[in-house]
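With one protein chain removed, the remaining protein chains of the complex are shown where they sit.
Let's turn to chain A:
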Amino acid sequence: MPAVSKGDGMRGLAVFISDIRNCKSKEAEIKRINKELANIRSKFKGDKALDGYSKKKYVCKLLFIFLLGHDIDFGHMEAVNLLSSNRYTEKQIGYLFISVLVNSNSELIRLINNAIKNDLASRNPTFMGLALHCIANVGSREMAEAFAGEIPKILVAGDTMDSVKQSAALCLLRLYRTSPDLVPMGDWTSRVVHLLNDQHLGVVTAATSLITTLAQKNPEEFKTSVSLAVSRLSRIVTSASTDLQDYTYYFVPAPWLSVKLLRLLQCYPPPDPAVRGRLTECLETILNKAQEPPKSKKVQHSNAKNAVLFEAISLIIHHDSEPNLLVRACNQLGQFLQHRETNLRYLALESMCTLASSEFSHEAVKTHIETVINALKTERDVSVRQRAVDLLYAMCDRSNAQQIVAEMLNYLETADYSIREEIVLKVAILAEKYAVDYTWYVDTILNLIRIAGDYVSEEVWYRVIQIVINRDDVQGYAAKTVFEALQAPACHENLVKVGGYILGEFGNLIAGDPRSSPLIQFNLLHSKFHLCSVPTRALLLSTYIKFVNLFPEIKTTIQDVLRSDSQLKNADVELQQRAVEYLRLSTIASTDILATVLEEMPPFPERESSILAKLKKKKGPGTVTDLEEIKKERSSDMNGSAEPTSVNASAVSTPSPSADLLGLGAAPLTNSAPPPSSSGSLLVDVFSDSASAVAPLAPGSDDNFEKKYNNFQFCSRRMFIFYGNKTSTQFLNFTPTFLCLNLQTKPVDPTVDGGAQVQQVVNIECVSDFMEAPILNIQFRYGGTFQNLSVKLPITLNKFFQPTEMSSQDFFQRWKQLSNPKQEVQNIFKAKHPMDAEITKAKIIGFGSALLEEVDPNPANFVGAGIIHTKTTQIGCLLRLEPNLQAQMYRLTLRTSKEAVSQRLCELLSEQF
């Protein structure tokens, strides 16, 4: 019997817990907790050594306090001391405390590692188990350094107990996840693969998890696992439900292991014919079993059975090579679409989404369209409806686009707010992608704005304008339609924007009709003016000046409006400036000049839609939207205007009297003289940043395209190179060659005439982080001799920087996460330029990073953050620059998730100051 005092002690815990539960207010609770913390602290600090029982009790109390959401900043040392106890109970509670409360950066890790080392060497399976669990749970880099060599040995040793093997496998997996570089592949890998044949299914399950993760990065090393996994799977699938005893779960043989094995197989392409036949049999058996009557009515039975089935279907879709299986999978999912279990309907919709992209099953998926539409209308659960939207999007093609878009628009009227924006983007993309008749496209987008105007992002309405401008056949219709839509007493601001823009360009096409005469058009737009925000008003002012050109008969009316105090003396600088400039332009310019300046917009360069990128990003992590980039770029282009500029680009790039005219108040315009080839696009390029690719407007049915595009946007750049021949002799065999990076170029004409200039466009993709600038090697023959020139291209790693804004709290949290010494690079250097804070800020922003204000407690310091985008990864980067004015020195600290990147960025940035 335990001593009475101990019973009282646990009573102490009980009383403490119920005290907390009886606290009437948060303050009372905090007071009670602080009292307890003080008590425990004094007990830990006291001279008297505590017995294990008391320590356990106090540690339990601390865990309870932690669970309530209070930070625990002591007790770690006591917990570490418990690790070296010989008593199981004390050791166990010590390990528990450490797994829950010690973070991976703690300095205590060394002490903990010592204790773990002893326990691993103890040969006591219980102690080894505790130690391994602790490593798996904490998984810090220090632990990886200490144990990554040891654990594979434990894992493959012949005399290791099964339960220890299981723990060791998952432990290694965790260390590999956190520090893959510290877990080198070796002799043990082949022996790990053979664990797939182990007697103990628990060991096989753990080993399968480990192999799946390792195989993703080292497919060659583990490819023998495929045949072993198939034969293991085959044995499970064909076993009677009693064969596997304890591992049969509600009549389903080893469902968990089956799922894991099927996942492992998804790391590889379909195996060779011999193994493939056996795998196909397995998959068929699983599909057949789905048709058998259930062996139990319990939901667990159906869950376990279907978990295996869905995983099998995933594998079939992944292999995408057996039309017969694909169609069966599709039929099976079709059955689930109508199943009474919501979970199964959800999963069926999700799997079908991937199935829709396979050419073998796309048609089969389409047959379920009515069911999916019905799901959209009747499902009670928003998660399921969301899946239905996704599936409709995936199964859409030219044949059913009109129906699907109509249903989505329909659903949009009542859709949950959380998914509206996404639906809007999807509708916009589908309408564009599958538009045969562009009047349908225009109607759809206007409907979109009408139904969900608030969720229509700029990309969407920019895009409709771009398309209307590029397609002559739809312009008249668009003008008529927006004119009619604007008649509604309350219309969304986005509609005013689209309407203003389109009428400004093509209002003349409907002006013949007395119901939409110039004056009526103008009055209609102007009636909305006062309800709109500044950017929209600015756009409308541009429309007015375009009307002056289109309809000379209403010039005076417009001039009166521009001249009114509310315009000329508007408090907003942008509006005031526009009113002044436009009024002046309309007064002094001749009709010819007006016609040149205010000419119809030239067609936009045909390029991919940025809506797709937006959609992808919406589903991705919260990075800074590229909208920001667009805005920045635009404001530098066009006098700070915040909408697609309506004044024709030619006004700027033609050095004619019209440029002088604009010089009245818009001098900066002429400064931004872009390279001739892109003058048009730079000024009017509101649709994406410079990283846009040349591609058809309607991207066709390429499904990979979205993924490619999204990634492409950030990790690729475009460069224009001009080769000028200043001699009078022709260059022959002119061949520029690029070394390294992933570059796409169009070949250049092999001859360059004397005095001529040729242009080459280079699309650059950053495949991984790099140190050296790529080299351009130019060879040509000049008057009989070969010339060879090498120049470094100005492409440095920071060109792939995307700024990230974050709060002070986020910044420091991430800063701490990157505390590994190798992730940090520091440079202290003498200032080479005057130390001016504003210039420094501009340099940091120019470098590509975001400048975070009010993050560093010392206002003299500069802090920045951003992401380096490469094709394969994204590398988060944080930087801090501390100027020391007295010493004329800087200290620059870079922390990124990759050592080499920290190093390179630090070098690059240090040169700047």
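Note that in this section a contact is a pair of C-beta atoms (placed from the backbone, for glycine too) under 8 Å apart; a residue touches a chain by one contact, two chains touch by 3 or more; residues count from 1.
Heads up, the rule we're going with is that contacts and distances are computed from a predicted model.
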Among "Actin-related protein 2/3 complex subunit 4", "Neuronal-specific septin-3", "Auxin-responsive protein" or "AP3S2 protein", UniProt-listed name of the chain not shown: "AP3S2 protein"
Of A:I40, A:L96, A:L503 or A:I764, the one touching the omitted chain in the full complex: A:L96
Options A:A136, A:V156, A:I451 or A:L818, residue touching the unrepresented chain: A:A136
Among A:V384, A:V597 or A:L612, the residue in touch with the chain that has been omitted: A:V384
Contact partner of the left-out chain, one of A:T160, A:T189 or A:S209: A:S209
Given A:C23, A:L50 or A:L63, the one touching the chain that is not displayed: A:L63
In chain A, positions touching the absent partner: 1-2, 6-7, 9-11, 13-15, 17-18, 21, 53, 56, 59-60, 63-64, 67-69, 71, 87-89, 92-93, 96, 99-100, 103-104, 126, 132-133, 135-137, 139, 163, 166-167, 170-171, 173-174, 177, 201-202, 205-206, 209, 212, 245-251, 255-256, 259, 263, 298-300, 303-304, 306-307, 310-311, 342-343, 345-347, 380-381, 383-384, 386, 619-622, 813, 816-817
